Each structure stands twice: as C-alpha cells, then as structure tokens.
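Heads up, one of the protein chains got dropped from this complex, but the rest are sitting where they should.
By written order: A and B. Residues from 1 in each chain.
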Amino acid sequence: MSGVPHRPWVWSFGAAAAVFAATLLVTGGTGAAGLGQAALTFAAFSVIVGIGQMFVITLGPGNIDLSIPATMTLAGTVALKAMDGAAGTELLGLGAALGIGLGVGLGNYALIKALRIPPIIATLSTSFIIQSAAIWTNRGLRIKPPDSLAAFATGAPLGVPNVALVALALAAIAWLLLERSLFGRRVAAIGQNERAARFAGVPIDGVRLATYALCAVLAGLAGFLLACFSGGAALNMGSEYLLMSIAVVVIGGSSVAGGSSNVPGVWGASLFMFLIVSMLNTYGFGAGVRMILTGLIIMTVIFAAGGGRVRRR
Amino acid sequence: MRTDLLRVLVPAFSFALLLGVVFWLQPRTMSYLGLNLLFNLAVPIALATIAQMIVIALDDLDLSIGAFVSFCACVTATFLNDAPLVGAAILLGAIGVYALVGAVIWLRDLPSIVVSLGMSFVWSGLAVLILPSPGGAAPEWVRAVMTVRPPVLPMAIVASLAIAAVAHLVVMRSSFGTALRGVGGNARSMQRAGWSVLSLRAGAYALAGLFGVMAGVALVGLTTAADANIALRYTLLTIAGVILGGGEFNGGRVSAIGAVIGALTLTLAASFLTFLRLSNDWQIGAQGAILILVLAVRLVLNRRESYR
Partner (left out) sequence: MNAATETVPLIELRGAEKSYGAVRALTGADLAIRAGTCVGLVGHNGAGKSTLVGILNGGVAPDRGAIVVDGVERTGAHSIAAARAAGLRCVFQELSLCPNLTVAENVRILHAGLGGWGWRKRAGRLIVAELDAIFPDHAIAPGRVLGDLSISERQMVEIAIAFLDVAAPVRAVILDEPTSSLDGSRAADLLAHVRRFVRRGGAVVFISHILSEVLSVTDRTVVMKDGRIVADRPSTAFDVSSLVQAMGSVARESAASRPLRSGADAPILEGPGDFKARAGEIVGFAGLAGHGQSEALRGLFRQGSSDWIAGHVTRAAFVAGDRQVDGVFPLWSILWNATATVLPRLVRRGLIDRHAEAAFGLEWQARIGIRTPDMAAPILSLSGGNQQKALFARALGSSAPVVLMDDPMRGVDVGTKQEVYLRLRAEAEAGRTFVWYSTEMDEISLCDRVYVFRDRAIVAEFAGPDVTEANVLAASFRSAAA
C-alpha cells in the first residue's frame, strides 16, 4: 500500500491481547472462551459507531459527530416500534433505523453548511432534538424486538457472535472504501489539505455530506442491533457510545488531525476498551478506576502522537 | 459600536421577552419566591458558563466542564464537609490540573475537543470513586450562602448579577483578561509582542477551573447532596449559553455579561417549556432548537462581517 507508511494498529491488538492475558491470570485460565465471546460482542457495537466516527474525524480537524448516541437511541426506538415484536418485520425495522440515520446525517450537514457553524455545534444541536424525539417516541412503552432478531443479535451459530460478524463485515467494507475506493481517497485528501483537495477537483461538500450521512447511518444500525440485543430500547442506551466512538478512533491510531484513518485499529481499540473494563472488574476495581484509566489512555495516545495540525487562521 | 451593542442587546432582549412570557403564563412567578425558584439553578450554571467562556475565548472548547463540576460537587459534599482542609487542597489541585491541560494543549498542539473528552473521563471516574452513589451533605457555610435571603431581589438574581459583574471585570476589563482574549484572537501576534502565550493559557485555564469549582460548590449548596452525574448536562448547556450570549467559536470574541444572560435564558427556557405544558419529552429538543435559531439569527446579522 503506497499511502501511509506506518501500521499503528498492531499495538492496539497487542495491548488487547496483553489485557486478555492479565484478566485470565486471575481466573486461572478459565472462562477464556466466555470472555472472548463477550469481548467480541460488546466490541462490535463500539466498532460500528467507531467506523462512522472515524470517517468523520478523517475529514480533518474540527470534524466530529456528537449526535451518535441520540441517533442510536432514536433509530432503535423507532425500529422496535415499527416492528412491534411481530415476525416478518425485520427488514422494515432495519429500513426504519437506517432511514433515521440517513435523515440525521443529511440534517447535520445541512446545518453545518447553511448556518456555517462548526460540526461540533451542529451535531450537538441536532442531538438535543433527536434525543427529544426519542423520548417522545418511547413514551412508557416497553416493546420487545421480534424473536428472530433477538435471537440473531444474541446468537453465535458460527462460534463467533453474529453482531461481531456484522461488525467485521462492516470493517472490511470500510477498509475497502478507504484503501481502494475513490470516495475513501477523497475523504483522506480533504482531511490532509482541504484547499489542495478543492483544487484537485474533489467535490468537498458532496464528500462531506456523504461522510456525515454514512456516520449517522452506521449509528442507526448500531442502535438497531443494540436494541435487539438488549431486548428493548432504553433512553440512555447510547450514552456511553459518544466517548467510546471517539476513544476507539483515537486509540486505534487514526490521526486526530485528519487524513489518516485506521480501520483494524478500531477493532483492536474496541476489544482493548472492553477487556480493560473486564480486567478491572476481575481485579475488583470499579467504574471509577475504569473511567480514569480510559481517560488517561486516550490522552497518552494523543499526547504521544502529537497534534500535527498546522494552525492556519 | 452598532455590532457590539447588538451582540449584547439580542440576548438581553430575548431574555426579557422570555421572562415576560413566563410572567404572563404564570403570574405567580412575579414574586420574590417565584423568581428565586425560577433562577435558583441558574447560579451554578452561570458559573460554569463563565468557565466555558474563558476556554472559548482562547479558541478552544471544553467538553469536560460537566464532569468537572460534578467532581467538584462530589468533593464539596464529602471532603469539604468532613475535612475542609483536605477538600480545599483537592479543589486547588484540580485547578492546577486544569492549568496543566491548558498548557499541554498548546505545547503539543493537540485538539482541545479530544483532550477535554479524555479529561471528562478522568473527572467522572474520580467523582465515581468519591461518591459511587448519591450522597454526601452540603457544608453548613455553603448552604447558608446559597439560601440567604437578601431584601429586594432574591439570592439567585443577586448572585447572577454579581457573577456577571465579576466575570466582566476580570475577563473583559482587566489586563489579564484582555491578554487572554488576545491569545484567542491572534496568538502569533501576541507572541511577537512579547507575551508568553503558554503562561496566559495556563492562567486562563486555571481561572476557568476556579469558576468550575465555584459552580460545583454552589450546586451542592442548592441540592444539598451530590452524585457523579449531577452536572453532566452542563457541558452542552454552557456551550449553548456562551453562544447565546454573543460569543464566537473562533477568534476569541466573547461577552461575559452575554454569557450570564445566556445561562439565565436557558434556565428560564426549561421552566418556560414546563409552563407551556410542553411535555418534558421535548424540553431538551427545544434547547437544541433555540440554539439553532440563535445561530441562524446571528448568521443574518453577521452578513456584513468581512474580515478573515
């Protein structure tokens, strides 16, 4: 690959493996399979939203999507409501979730462009509105997903959890897009040097619109799968995924300055993040230590990588 | 002077309008007690909004303010109550960490968004360690300050006026405040004029940390207990408040009085939506819509801005 010379994703997998081993040290080696399955399952959701966030971050400094949790929640809620637990409605539910994502993504970019505000503020505002819509849709109802989908989301007929398979497939597609497709090249071009991309004929607005739409659609998919997995759409189901989506992108080795993305790293980082939690739990540490450690890890990674962003004002 | 005045007049006018509508919808709020209830919670929010405003004045963004205020609230409800010296030391240390963050962002040229997100994890984690479940108690003196009953205007109004005055004096009128806003406006020029951008940034972040600490203490004074999530929503609220008050995301242009008005407006908007019998479901969404509306109005007013 003649693009980027280094392969930073290797160490995120290495770190994940190290943490896996450290956890098993306490249990004496038992439960490895269970831990592995859990890691793959929970990492899968982080991967799906992480991939979307990664595309947005690759667009360059200042690009970030804060509406992911709200989109997840609304998509899951609406999808479950549309399906109403009935059999044969799987595609309807999926379509609803993806459609919500598409709408949110288009809305986000419309705001960014029309109001000329930074993406962080635009996605912040829409997240407020979407969250409200989710609350309103979810009024007191406790709808369960159709049995077929619940089974799919929690099952692992091939040994590997289904949701992990979905996430793996998406990662493969994302990798293909970024490495081999015109769209991926354009995203990276804009992230490295937006002016140069403009003068090389890249349609800046078109590509950004597609990227924000892609991110929101992936968030919708993640919300859909998470709702099916959890047996319902809780209003706070997306809350931890905002910071998680950014964390797995950063820790996975994508550049926060844009222009350089790292798909395998998102998987490595997602596994790593889940396994850190498990390890801390196993060793008896609580949520507090976990959060502190997560924050310190994120900051260490960016500190070491440096910004590299040329402040052009 | 026109654009200048407009920047403060628009939020002031919107606030007055909103207040008028609230009075009309619910005349009982026009009393001492009513006003106090309406604006009680505005005090910690206003303090946190000033903290956010300082960071925005430097051309950065602080996504950790909510977690930081929650952390300070937890410290107040526990250490500050049981072992005041230890509590004070912790809070001072926290201000020091804030200053360090401000310096590191400049030294390594890091994006403030991601760094502050990382710090939010740290503050939240520390808060959870201190108070895994809601609890603690407000120190007597804090409670006394927050429930004082001044003669004409309720505490909430008096406090808000005081915050606006102090913030205006420190950030908008003093040399230090001017210099830190200069960093947000043209850091290179500041360097060439001989200022130490590093010290200014560290000092500014420390000041923001101080306001954050005060927000946490004030909050506990009002709610008498604390928990790790108590102020997480402040992050988004404070950004909205600064923008509502006429601040800009880039270029270091902020207004302290505007920011306080913005915080008050957002607090009022929550009550307003309740009085409108708008279901709670839409309250958050309405805040997002307000933010979008304000930005749209500002875009129209800014058409004439040609520089940069």
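Note that a residue touches a chain if its C-beta (ideal position, glycine included) is under 8 Å from a C-beta of that chain, and two chains touch if they have at least 3 such contacts.
A quick note: this is a predicted structure, and the numbers were derived from the prediction, not measured.
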{"item": "Residue touching the undisplayed chain, where the options are B:G34, B:G96 or B:G185", "value": "B:G185"}
{"item": "Residue among B:G34, B:G96, B:P134 or B:G251 that touches the chain left out of view", "value": "B:G251"}
{"item": "Residue touching the undisplayed chain, where the options are A:V10, A:A87, A:A151 or A:A200", "value": "A:A200"}
{"item": "Those residues of subunit A which, in the complete complex, touch the missing chain", "value": "2-5, 176, 180-182, 185, 188-189, 192-193, 195-206, 209, 255, 259-260, 312"}
{"item": "Footprint left on subunit B by the chain that the document does not show", "value": "1-4, 173, 175, 178-179, 181-182, 184-186, 189-190, 192-195, 248, 251-253, 305-308"}
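As a convention for this text, only the chains that are shown with their structure count from here on.
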{"item": "Distance from subunit B to subunit A - Cα centre to Cα centre, in angstrom", "value": "30"}
{"item": "Residues of subunit A defined as touching subunit B within the complex", "value": "61, 64, 111, 115-118, 120-121, 124-133, 135-136, 139, 243, 246-247, 250, 256-257, 286-296, 298-299, 302-303, 306-309, 311, 313"}
{"item": "Subunit A contact footprint on subunit B (complex, rising order)", "value": "61, 104, 108-111, 113-115, 117-129, 132, 186-187, 236, 239, 243, 249-250, 279-289, 291-292, 295-296, 299, 308"}
